[in-house]
Structure formats: structure tokens, C-alpha cells
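Sharing a structure, written as C-alpha cells. Questions coming.
A single protein chain has been omitted; all remaining protein chains appear in their positions.
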Amino acid sequence: MRVLELEVNGDQVEVGAPDHWTLLEVLRYRLGLYGSKQGCDKGDCGACTVLLDGEPVIACLTLAALCEGRRITTIEGLAPAHVRAGGRGPDPVQDAFDRCGALQCGFCQPGMMLSAWALLADNPTPTRGEINAALSGNLCRCTGYTQIVEAVELAIAEATGATPARPHWAKHESTPPKPASVDGREASR
Amino acid sequence: MLLPATLEEAVTALDKESTEPANEQKTRILAGGQDLLPELKDHLAEPETVVNVKGVAELGTDVRRSGDGFEIGALATIAALARNADVPAVLSEAAASIASPQVRTLATVAGNLCQRPRCWYYRSEHTVCLKKGGDECFAYAGLNKYNAILGGGPSYIVHPSDLAPALVALDAEVVTDRRTIAIGDFFTLPSESDPTRENVLGPDEIIREVAFTVAPGWRSVYVKFKERESFDFALSAVALALRLDGDEIAEARLVLGGVAPTPWRCRSTEELLRGRKIDDALAHEAGEDALGGAEPLEFNGYKIPLTKALIAKALRKLS
Partner (left out) sequence: MSVQSGPQWKARSEMKVLNTDVPRVDGPAKVSGRAKYAHDIRLPGMLHARLLLCPHPAADVELLNVEPAKRIAGVVTAAELADRPDRTIFLGQPLAVVAAETPEAAEDGLRAIEVRYREGGWAVTPEQAAAEDAPRISRRQPNALTERETGNQGRTERALEGADATIDETYVVPVQHHCCLETHGMVVDFDGERARVWPSTQAVTGSRGEVAQALGIPADRVEIVCDYMGGGFGSKFSIGPEGLAACQLATELRRPIHLMLTRTDEFLMGGNRSGGRQRMRAGASLDGKLVALDAEVWRHGGIGRGSNPGQPYIYKAETDSMRIGSVRTNTDANRAMRAPGHPQASFAIESAMDELAYAIGMDPLDFRMRNLEDPVYHRQLNRVADEIGWYDHPNRETPGIPTGGTNVGIGFGVSTWGGGGRRVCVVTVRIDPDGSVTSSAGSQDLGTGVRTYVGSIVAEELGLAVSQVTGRVGHSEYGPANASGGSTTTASLAPAVKDAAHNARVAFSERLAEWLECGPGDVVFANGEVRSGTNERMKLTWSEACSILGSDPIVATGEWQSHLQTSGIHGAQAVKVEVDTETGGLRLVKMVCIQDCGLPLNRMALRSQINGGMIEAIGYGLFEERIIDPWLGVALNANFDDYKLPGSTEMPELVAIIDDDDERQQVIGMAEATIIPGQSAIANAVANACGVRIRSLPLTADKVLMGIQEKA
């Protein structure tokens, strides 16, 4: 057992964990942060992706002991960080995923959004190819990735003030019905 | 888990008397952990002690220009190498092709060179194959689509590293705590030494850095073919470095990945390329020569035309 000092979502935490524990075990079994999902526990699915000093890592392949003194961001930390940085409303990436319907079962989404978040922090205007490459370590079995990529592109467009590109399927929506709004969360078309 | 602060402490912590198959060593080095953790989780490795070298002062994390070349610290991450615009293209391209962005964040250069094979018989908890100290390479007469066509026997693994062929093409040196090894001598064929190991490192030896010089006029490229573009190992890969004199090849280094138990240097093909202009005929000849000695198993014959095609692509990219 080792006492680790970590910065998790902006808070300094001290946590006791066995030497061989992964960061994912610390998050899910010590800190009550269940947003990082355990999909395979072998580094292959990306559902447990978190940010370590801003860089995406797979929490199930990250030894907790390697994180001593380092800054960890989980899905639970994105919205508070946005507010601390003076932002209003939800985190723009999370908001874009919601409005684009970039999720079905939702199990892969926390990791997917953190990969997207890390990309945009590093490169605010990536190409579609760069978006796909940045998300290539995150498996999704439900959505077909299309609405996920659209969500990232919406977040980029809103951050840069650009008009989001019209999705390629939109021309088949022959009489575009007005999107319904849920709590002001209007669907992105 | 031990957290040594110096190289000497780290070396001392490792079991230098180890004679077990590599995966059963009682002490194992942990850097990024991207290969060791899955091995631990699959119970392929069950070391008594893990020596975490993250805190070892002598192990660098930089990709540093040094004189007419580069020195890359053992703990430099694959992500850092992939982002580096100064290193030869073959190396940054190889780095960028590795695994996933998340893995690249933590995976290290030394760890990439020392990673264990991906052969599914090796990775299965329910086989004791030659790689794990058993008697038989199950791939030889088994499902060997992903296995070696060159240099195989008695083990038919392919070396999984992408950096390895790139570094061989750069004629790099591996610097350990005790010696400097030409990278061409670093990897070992299963027929030539302990088939449970893939390189000459002693059980208590630690890589400090990888270094190479870059002479003027060299250009290079890494062409990797994966079954799936997202997060996959090479079915075959080509690392090619050329020094062109006008449109003639003055010198060449051609190394194959994903087809042999080591990065596979094609010296006769390098000779064949010398003094020639790059065209379709040369690309064809080079492929024929490089794969001339290939001995495919039942399900991996496709790697021969595939690798020939990749050699042609690599030559075209540098023409």
C-alpha cells in the first residue's frame, strides 16, 4: 500500500492504493469516479480514457504510482473546469456530443469525449482525418462514429465562430422539420 | 514495486542470474507499462518484483539533437517521437503508426523495442509455447496468418516493434547501462539464441538511449500495412532510407517489419538498389530480391506479394 498524492479534476487528493493498482482502479474503487468505464481492462477499447497532464491515457494501463503529483482529468472534471475557466453552461465538447446525438448506450462516450477534448486542446482546428485519428483508440459499437465526428466538428465550429458544415445526410431530410428543443438543448442539424 | 533513483540502483534490483524463459523472469522493468501491464493482467508475466524506472535520473525523456545526429532517451514517449518534425521521417512515421494516441502518450522508446510478441499462441494463457519455455511453436502448424515468412524457426513470431525497423534503417545504436550495441546486433533470431527472448539484453541490463547520426542527403520513409487502420500492428512494414545522388540511389538501407522474428534487413537488395534509378522495374526487382528467401507457412503466403508491394510503394515515395 502506498499513499499517492494526485490532482484529480482540480482537487488535491491523497489516496492509499496497492502498488500494482491502475489509475482506473483508484478512480473507480477509491475515488467514486465511475464515469471512466471499464470496457476491456486491457487497453484495447479506450472506454477508460482520462487525461494525464492534459494528454490522453488509458487508465486501465496506467499504473497509479506513475501518476504521483500529476494532474488527472476525468469526464466528471470537464464541466467544472469549464466553469472555473470562466465558461458558462456545459463544457462545449460534452454539449456538442449531446446535441449531435453522438451517443447511444453511452458507455464509450466519456473516453471518446476526453480523446476529443485532448485533440482540441492541442489542435483547435483539426481536419476530419485528424479527428478520426485522434479517436482511433476509442471503440464504439453503437453509433457508427458519424455523429461523434459531427459533434467534434460542431464544437470546433462553435469555438472558432464558424458555421458548422452541413452534414452530408442533411439533403435527404426533404422537408426539414424544426428540431425539437429539450431544456434549450436544440439538436444540431 | 521498486522505484530506484539511479541506474545503478535499478540494475542492482534486477535479477542478473535469471535463466527462466523471458516471460517468467522474477524481476521486470516497468517504464510506460503499455506492454507489461497487459502481460501482468493476462498472467503471462508474474514477476516477484517490478522495477519502475520512471524515476531513474540517467534515463532521458528527450529526443535530442546531438552533433550530426540524435540521442533519444529510453523514456522518451512514442507520442513525443511522433510529433517530432526534426527526426528522419522513417522514425516519426513509424512512431505515429503505433497503437492508439492514448498508448503513445505513455509508451516509451525502450519499451517499444523490448515489447513482447503479439503471436496469439504466446498471448494465450492456455498454451505453453516455445516462446514461454515450452517445446513447440504452435504457430508453425497452426493458425499462422500473422506469423513469420522470413527467419522463422524454431519460433515463428514476428517482431512487433515499428520503431525497430526504422532504427535499423537509420543504423542506430542502442546504449545500455554497460555497453553500446549496433542495432543490427541487438535483435536475435530464435534459431541463434534463447528462443524465449528477442534481443541480446541481459536480464539485468537497461537501455539508456538510442542514438544515430544523420548524414546529409539521406531521405527515408516508413510504409506500414495494417489489417485495420485503427490501433493495429503491422501485417508487413517497410523502413527505407536512401541517399540519392541526382536521381540515382547512392546508398540504401531496406528493413522489413512484421514478417520476421527480428527487423529484417535486406542487404542484397540494398546492393541491388545502389546506382539505380527508381522506376517500376527496379521496384519489381527489389521486391523479388528481398522476398526471394521467404518461406511462407500455410496461411501467411499473402505476406510475400504484400511486402513486395510495400517495397514498391516505399521506393515510389522517395523517388
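Annotations
To keep things simple, chains are lettered A and B as they appear, and every chain counts its residues starting from 1.
Here is the rule we use: a contact is a pair of C-beta atoms (placed from the backbone, for glycine too) under 8 Å apart; a residue touches a chain by one contact, two chains touch by 3 or more.
The structure presented is a predicted model; accordingly, all values stated were derived computationally and were not measured.
Set against the missing chain, the residues B:154, B:217, B:292 or B:305 yield one that touches it, B:305.
Touching residues on chain A toward the chain that is not drawn are 28-29, 32-42, 44-45, 47, 74-76, 79, 90, 94-95, 97-99, 101, 103-110, 113, 131-133, 135-149, 168-169, 172-175, 177-183, 185-187, 189. Of the residues in chain B, those that touch the hidden partner chain are 43, 118, 120-121, 123-127, 138, 141-143, 145, 225, 227-232, 235, 299-302, 305-306, 309-310, 312-313.
Note that in this section only the chains that are shown with their structure count from here on.
For this pair, chain A with chain B, the centres built from the Cα atoms lie 32 Å apart. By the touch criterion stated above, chain A contacts chain B in their complex at residues 19-20, 22, 41-44, 46, 49, 52, 55-58, 60-63, 65-66, 115, 118, 133-134, 136-138.
Listed in rising order, the residues of chain B touching chain A in the complex are 1, 3, 30, 33-34, 37-38, 40-42, 50, 52, 54, 79, 99-103, 105-106, 229-231.
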